[in-house]
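Removed from the display is one protein chain of the complex; every other protein chain stays in position.
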Amino acid sequence: MDMKRDYYEDVQLFTSGVVLFWFVVLLSLIAVLPFVVKNYYIYVANFVAINVIVAIGLNILVGYTGQISLGHAGFFAIGAYGTILLMTKLHFPFLLALPAAALVAALFGFLLGLPALRLEGPYLAIATLGFGLTITQVIGRIELFGGRQGLHTPELIIGSWHLNSDRDFYCLLMPLTILLALGARNLIKTKVGRAFIAIRDADIAAETMGVNLVFYKTLAFAVSAFYAGIAGGLYAFVLRYIEPEIFTLMMSIMFLAMVVVGGLGSIFGAIAGAALLSWLDLQLRNILDMPYIGDWLEALSKNYFSITGVSNIQFIVFGFIMILIMLFEPLGLYGIWIRTKKYWRMWPF
Amino acid sequence: MIVSGIAAGSTYALMGMAMVIIYKTSEVPNFAQGEMALATSFFTLMLLEQRGLPYHLAFPAAFLFAIGLGCLLEFAVLRRAKEPSVLGFIVITIGLEMILMGLVSWKFGADPKTMPFPISPYDSIAIGGVFISSLELLTLFVALVLMIILFIFFRFSKLGMAMKATQQNHTAARLMGIRTNRMLMLTWGISSLVGCTAGLLISPITMQPYMMWDPMLKGFAAAVMGGMTSLPGAVFGAYILGIIENLFGGYVSIEFKSVIAFIIIVLVLCIRPSGLFSRHYVKKV
Partner (left out) sequence: MKNKVVWLLAAAMVFIFGLSLPVAAEVGVTDTEIHIGQWGPQTGPAAPWGSIARGTGDYFKMINAAGGINGRKIVYHMFDDGYNPAKTKAGVKELQEGVGIFSWVAGVGTAPGLAVRDYLMEKKIPWVGPCSGSLHWINPANRYLFPIYPLYIIDAKALVKYAVEKLGKKRFAIAFQNDDYGKNGLRGVRESLKKYGLELVAEVPVEIKDADMKPHVMKLRKAKPDAVLLWVGPVHAVKIVGTSKAMRFAPQWLSTSACSDFPLMMHISKGLWKGVIASTFASLPDSNDPLITKYKKEVHEKFAAKNERWGIFYYAGILLAEPLVEALKRCGRDLTRERLVTELEGLTDFKGLGGTISFKPFDAKDPYGTRQGGKEVFLIECLDGGKAKKLTDWTYFDYRW
C-alpha cells in the first residue's frame, strides 16, 4: 500500500490527498485555536509547542541516529540564556538572537558529540547527563548570566510588532514549530537522514559503506542541540523569567521520555509524546478536582496515607501512564496509532 | 580529605553495586534504584517509630521488604515489557521511580525526618588528626563486606553462577535448565537489598523523599566509570569519585564539587570507552 516508485515520491511532503487533507485540517485547527479557547490554554499550547520542538530535535538524535542524551536541558538553557543575553547585552533583534543562540547550542552539541563518538548505552547517558548538570552549574556561577538570581526577558519586538500576550506569542511560535517539524522531516528524507539511520542500525556497517561517522554523529548532536536551543530561546519568552534551577536533570529526563513514549524514529511520535507528557505535567495537579475520583482519592489519603502529601498522586499517575504505554506498545504512541489505523483498515476482519 | 572521600564513596559504592547487579544480568540501567532504597528506608522508619519494633526485628524485616520489592517490580513490570529497548527500560524505570517516590511522599508527607539508629551519626573517632564518624565507618565496613560476599556469591555459589550464565547467554542458559526468569527476579531482589543498605545508612542523618536521587546518580556514575558490568569496578569507581570530589571541593572549588565527578567521567570514558574495569566490547554487525 505504501509502495514508493521513485525518489521524488519518497521525498514528497504529502504522500496522498488524505495526508494533505489532514494536514490542512490540523493547520486550520492550530490557526483557529486562539479564538475559541481561553488565554490559559494558549499558554499551555505554547508550552506544548516548545516541548514539541525539543522532542523533534531529540528524536533526530535518539530515534534516528540511535544515540542517547540525558543532557538536553543543557542545550535548552544555552538557547534561553543565549537569546536573552544577545538581546540585552549586544542588542540583537530577537529574530537574529534566537538562531544565533541556537547556533551556540549547536556548537556545544558538536563538542558533546566528540566524546560520544566512542561511547554508547549507559556510558553515553552518563556523559550527557554530566554535561547537562555542568551547564546549569556554570550558568549559576557566572554573574553575567544573572547567577542564581535569574534573568528577566527584555521586551519582545519584531519590526513594529509588540508581542506582549500569549496570543501574540502563539502566532510567532506555531509557524516556527511547523517549520521546524517540516524541516526535520525533510532532513530525514535526505542523504543526511539516511546516514543517520544507517548509523543507528549498525554504525560499523555504515562506516564501511562510506558514511563518515565522525561527521554525521557530531552533526546529529549539533542539529538536535540546535532544535533544543531554539526551543530554549522561545521558552524564555513564554516564562519571561529564567533561572538556572529551572533546567534540571528532571527536565532532560522528561525530554527523553517524551521521545520514547511518543515513539522512536517518527516525527509524529515526537509531537504526540511531547504533547501528551507536557500536558500531563501541567494538568495532573488538578487531579483532585476531578469529580468522583478526587473525592475517592481524598478519602483514601485520609484513611491510609497522609492528606498533606496527597498532591503526590500526580507523580504516581504520571509514572503509571509512562509504564503502561511502554509495556503495551514499545513503539509508543506512534505504535498505538499505527495499530489503530491498521485495525480500522482491516475492520471488520 | 582522602578519608572523608572514602567515607562519601562508600554510599556511592553501595548504590553502584546495586545498579551493576541489575545491569549485568538484564542490561537495564535502573533509575528506580534510589527510590527502591527510599521506600525500604521509610518502611523501616514506620516499623521503628509507629509500630515500635526493636532494631533486631525492624532491620531484618526491612531487608525482606527490600528483596520482596525488588522481585515484585521485576515480576510485575519489567518482565511484562515486550521487545524492550534500552531506552524503553530507561523510561519504565523512571516511571517506577516516580510511582515509588509519589507513594512515599504521599504516605509520609514532605517534612524532613530522621531515623532512630543504634549508633549516633554524630559520634566520631579520631585517627591521627582526622575525624571519622562511626556511621561512616559502619558504611565503609558494610560496603566492603557486601562487596566480598557478592564477589564470592557470583564466583562460587550455584545460584551466582546461574545468574552469571543468564547474563552471558540467555538462550543457552535456558537450554541448560536455568530458569532465567526466576534468575532475573532474584537479581532484582539482591540488588534491591544491596541498595537498601545505602538508604538505611543515610537515614540516621536526615530523611526526605528526595534523599536518594543524588546517591543514585553518583552510584550510577561510579558504576559507569568502573565499567558497568564489574562489581569491583563499581566499588573502585565509587571511591575514586568520592576522593576526587572531596579533594576538588577542598582545594579547588566547592561550588563545582557536585559536577566535577561527571567531568572526570567524561574524560575517563574518552580514554576507556567502556570504563576502567571492563573489556571493550564492539557490537558485531
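Lettered A and B in written order, each chain numbered from 1.
Keep this in mind: a residue touches a chain if its C-beta (ideal position, glycine included) is under 8 Å from a C-beta of that chain, and two chains touch if they have at least 3 such contacts.
Given the structure is predicted, the values throughout are model-derived calculations rather than measurements.
**Q** Can you tell me which of A:7, A:35 or A:347 touches the chain that was removed from the display?
**A** A:35
**Q** List every residue of chain B that touches the chain not included in the displayed model.
**A** So the residues of chain B touching the missing chain come out as 1, 4, 7-8, 105, 109-114, 120-124, 126, 131-133, 205-206, 208-211, 214-215, 245-246, 249-250, 254-255, 257-258.
**Q** Considering the whole complex rather than only what is displayed, give the residues of chain A touching the chain that is not shown.
**A** Counting over the whole complex, chain A touches the hidden chain at residues 13-14, 20, 23-24, 27-28, 30-32, 34-35, 38-40, 43-44, 47, 137, 140, 147-150, 152, 165-167, 170-171, 175, 238-241, 243, 245-246, 281-282, 285-286, 302, 306-312, 314-315.
Rule of thumb we're sticking to: only the chains that are shown with their structure count from here on.
**Q** What whole-Å value do you get for the distance between chain A and chain B if each is reduced to the mean of its CA atoms?
**A** 31
**Q** Report the residues of chain B in contact with chain A in the complex, numbered from low to high.
**A** 23, 29, 31, 77, 80-88, 90-92, 94-99, 101-103, 105-110, 217, 220-221, 224, 228, 255-256, 258-259, 261-263, 265-266, 269-270, 273-275, 282-283, 285
**Q** Can you tell me which positions in chain A touch chain B when the two form their complex?
**A** 62, 68, 115, 118-123, 125-127, 129-131, 133-134, 137, 141, 202-205, 249, 253, 256-257, 260-261, 264, 301, 304-306, 308-310, 312-316, 318-323, 326-328, 330
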